[in-house]
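For this depiction, one protein chain was excluded, whereas all remaining protein chains were kept in their positions.
Think of it as A, B and C in the order they're written, each chain with its own count starting at 1.
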Amino acid sequence: MKLDRRGFIKFFTGAGAGLMLSPLPWKLTDDISIWTQNWPWTPVPPEGKVTYAHTACTLCPGGCGITVRKVEDRAIKIEGREDHPVNRGGICILGLAGLQLLYGPSRIKSPLKRTGNRGSGRWEKISWEEGISELSSKLSELRRNGEAHTAACILGSDRGTTGHLFSRFFTAYGSPNVIRTPSIQDTYEITLALMHGVEGGTIAYDLERADFIISFSSGLVEGWGSPVRTIMTNSLWKGDPSKQRARVVQVETRLSNTAAKADEWLPIRPGTDAALAMGLAHVIITKGIYDKRFVNKFCFGFEDWTDKSGKTHMGFKRLALEQYSPQRVSDITGISASKIVALGQAFAKATHPLAVCGRGKGSTAGSVYEFMAIHALNALVGNINRRGGVFQLRESDITQWPTVKKDAIAVRCGKMPRIDGAGTDQYPLARHLLNRFPEVINTGKGYPIKVLLVHDANPIYTMPDSKAVEEAFSRIPFIVSFSSYMDETAKYADLILPNHTYLERWEDVPTPIGIPTPVLSLARPVVKPQFDTRHVGDVLITLARTLGGTIAESFKWDDYETLLKDTMGNRWNALKDKGFLEDRTYGEASSAPTFSTSSGKFEFYATRLSRTGIKIKNDIECLPHYEPISPMGDSSTYPLILIPYESIRIADGAIGNPPFLTKTLEDTVLRKDDLFVEINPRTAMKYGFSELQYAMIRTPRGKIKVRLHLYDGIMPGILAMPKGLGHSAYDRFIKGKGVNFNTVMASAEEPVSGLDATWGIRAKLERV
Amino acid sequence: MKEAYKETTRYGMVIDLDKCTGCGTCMVACMAENNISFKEDETNKLDSITWMRVYKITNGRPYPNTEICYIPRPCMHCEGSHGHPAPCVSVCPATATDQDPKTGIVSQIYTRCFGCRYCMAACPYHARYFNWWDPVWPGEMEKYLNPDVSPRMRGVVEKCSFCHHRLQRAKNKAYLEGRREIREDEYIPACAQACPANAITFGDLNNPEHKVYKLKKSPYAFRLLERLGTNPKVYYLSRKGWVRRAADN
Amino acid sequence: MFPFCFEWQWDAGHFLFMGSLYMVLTVVGLGLMYAGIRTFLDLKKGDH
Partner (left out) sequence: MDYALIPEGVKRCSFGKFVLWISAVSLLLLWGAAGALLCWIKGLNQTNMNDYFGFGIWITLDLAVIALGAGAFFTGFLRYIIGIDELKNIVNFAVIIGFICYSSALAILGLDVGQPLRGWFIFWHTNIHSMLAEVAFCITCYFCVLCIEYLPLLLENRQLKKIPSLNLFGHHLHRIVAVFAATGTFLSFFHQGSLGGMYGVLYARPFAFRDGFFIWPWTFFLFILSAIAAGPSFTILITWITQKITRKKLVKKNVIALLAKISGWLLLGYLFFKIADTIYWATVTAPARGFTFMDFYRNQPYGLWLFILEIGICGVIPAIILLTRRGRENNSWLILACFLNCTGVVINRFVFTVQTLALPVLPFDRFVTYFPSWQEWASSLAVIAYGIIVISLSYRYLPVFPQEKELNPA
């Protein structure tokens, strides 16, 4: 057949028409649409057998019980454990996002050794044997040179077996330098030691049964204490919408969520909470509405008293009456005198009044005098160690381990003063003073630190004045991180020996801070380790064995799991089956309060302070009082004050904020990578700034570029900035979002305790 | 009789705003349960998928009389009125969204939707979200995806389903146990389950034995934009007058 | 669109809507067919 042009056209027209009439185009159209419904790059999660595993969450000290839903060996979702006494089925935002941490791109997949410059992020994969032998050779070297004390360790918490294991290791090794990350626990411990005579105890509040709560800047629904429990309690206070159960007054500079949920918000000048507490005490004493039975029978130092030498000492009553009249307190705090009087009366007249201290989430220590002043209020209304009141909770003794064996080096070096000065003559009250660490290292005042181990902590990010912290770290020749995630400190380390995450490991979870009923929970592996990681406990045991000698003798357990089992003793089976053990009798049984002070009473006047070797100039220094802690900077150069605020939607501790949490942030907190700082509209107008505008905030520690959010809920003259953003490590979902508050923050030491008692820093606004 | 009763089931929620602390747990519970994706930057709230979104509102008064309140906003699962179904249901040209007459739940078929976004224009609550991007789970995160809920492809609209798959699961369980009805506590969405403040109550609004039935009759109960006649099945409670006023025009 | 689609219902709305649609399609189709057939017939006649 001859194919001319016309034929050709005809052929194709015919073929086209034929095809159109055939089912082919329809089939293709259908196939294409089916393809769009199953795009190969959109994942299809595989089905499988569904199981539930109970464990405990250790992302914060809250100690919640969680249930992990699994499909085959994949963890699908974390939910609150229904029958767990701490959280009763509830869960917090961070706990829910835990799987993003487990499976996230920030995980460290194997032991790593630094190859590039520090912080450059260049690593070499090494085996566990290499990693441990590298660390043990460094540690042996120090011992050989007789300077075992130059090894130090920074921990997130010293509670539980892991914390104790580190302490034990360093005792056996010969260093006193196990330093815990600061938190309200430090201040609680000292307050209890001074007023109750309890060592290493913690304050627990019976929030559920109190009916009048004054919270002094505590972020009760912001993640304070055990966050889920506190938020649940907040709902309990609200009760049935038709009736009110408890009254909550929030004393805070900024209208936080806690302040918003409270029945009353009392905006207070930052850092003057102690003055208000003393003012309330003044009102309560003046009106004679304090619990006279309790004060007379169980308290010491309320009235003036005479010591053995015949010297008369000032009592709490006189101090409060003479120096804290409502008018004076009003001048200090900015709260009207009438309000102070009314609040004092209402508080004392309530059945179960409760004064709560511990700023924000409790991630900074705070002033001991402030805590004492607030705690004194609880004593005034006799609400100590009873229903709806405050309980002193002793740390339950979980480690009846054999005594540590020490060789000569361990004995000699272990006696050296701690590098942070805690427990020395200068700071006899504090047990840990990580806030002093950077300065001591940088000024070379103490001995050098040559090996630093970091576990469950991220000091380069979480400690104030990041530059100073990093400088201190730069002076330490060998840093080892046990972090599961590539956080700032891990990034700066020389060696990373990654721990399992909390969903892959065994761990005991002690009673959460602030809970009156002791609860011991158990975290257990719910999924197989995803990467080549190892339990830090196992690493310590192996390390001790490698080091040999008395150190090895002190660590005779096969592995961490055996150790945990041994430690729990006869509780192990119950704990393993149930996942938690609860001592419900606690708090109910203690009818009469007991105090272990030298007077055997609750001490308004802390006699212990005069016995510690601290130079006491006058009686006031032994009494709760308001002692201004001035933030760094002078008011003429820096007319404003920058304070941090904490949000439960931002994980601001060692853990980086998982993407889900960042997603929930409002666009008045973060926009692209810009952080928003809150400012009162009046202040903004005064300095000529408007909503969303960029501004430079300068503090004595540095400057940061931020954007401004005009917020009526903040006191004029104050700038408030969220904590927990601005990471420089982790992955692209966490890194570089916003600014880290600590880069422009400086710590301010409270002389008596050495604790970081600051609450802000002076600042000024500049145009960009 | 039993069957007739079932016909009138209307699942709904009552959210106590006085209890809600704005912690955002409901948002993340929803994201974790429903395989909601996330991008590197989620700060543009105009293209950020949050089936459950917590709004923050203020009373607009200056310091120190400022108050704030949080309003969690899932899909309202509007019942409609005057013969109108939910605003989004009638407009969908491809029948990709529908209301289950048995439960009142407004569904969304992702594989049916072709992304015209007319339903988003119709919804005054901004409860509907468009997948502007292909969903991506970094690292090993694909492992945590829930097989009960299919991840959505780019170019389709998605929204809160009241965790409909949980209803399916509860129904299957009841069926296997030879029951016709499911109990009140057997089916609750992820947000209500997670809320640490116990602010979210879920149940059958038509069943006098369910908690929501009583709660919705509270004098403090209200709904968002009642005047539009969308007839939402999500109720709110607040003792604060300014909050109630802020809910409708 | 067709009775074998599972959304298909035999109610008044469907009847009207689909009725109109198919009416239009029929008219247009018949128009085209008419023109086509006339062309074919004319060509057959060979007038042009």
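The rule is simple: a contact is a pair of C-beta atoms (placed from the backbone, for glycine too) under 8 Å apart; a residue touches a chain by one contact, two chains touch by 3 or more.
The model shown is predicted, which means the values in this text are computed figures rather than measured ones.
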item	value
Among the chains presented, those that the missing one touches	A, B, C
Omitted-chain contact residue, chosen from B:Arg154, B:Lys171 or B:Lys240	B:Arg154
Residue of A:Thr13, A:Thr29, A:Thr312 or A:Asn573 touching the missing chain in the full complex	A:Thr29
Chain not shown, touching residues in chain A	29, 32-33, 35-37
Interface with the unshown chain - residue positions in chain C	1, 5, 7, 13-14, 17-18, 20-21, 24-25, 27-28, 31-32, 34-36, 38-39, 42-43, 48
Sites on chain B contacted by the missing partner chain, in the whole complex	44, 46-47, 55, 57, 71, 78, 84, 87, 90-96, 112-118, 120-126, 128-134, 153-157, 224-225, 227-230, 246-249
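Definition applied: only the chains that are shown with their structure count from here on.
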item	value
Inter-chain centre distance, chain B versus chain C - centres from mean C-alpha coordinates, in Å	45
Rounded Å distance, chain A centre to chain C centre (Cα mean)	74
List of chain B residues in touch with chain A within their complex	16, 18-19, 21-25, 27-29, 31-33, 35, 38, 40-45, 48, 50, 54, 56, 58, 60-64, 66-70, 111, 134-135, 137-147, 150-155, 190, 193-199, 218, 220, 237-239
Of chain A, residues touching chain B in the complex	36-37, 39, 41-48, 71, 74-80, 87, 89-93, 96-97, 99-100, 102-107, 221, 227-228, 231-232, 234-235, 238, 241-242, 255, 257-258, 260-261, 265, 267, 530, 648-649, 659-667, 670-673, 680-682, 712-716, 731-733
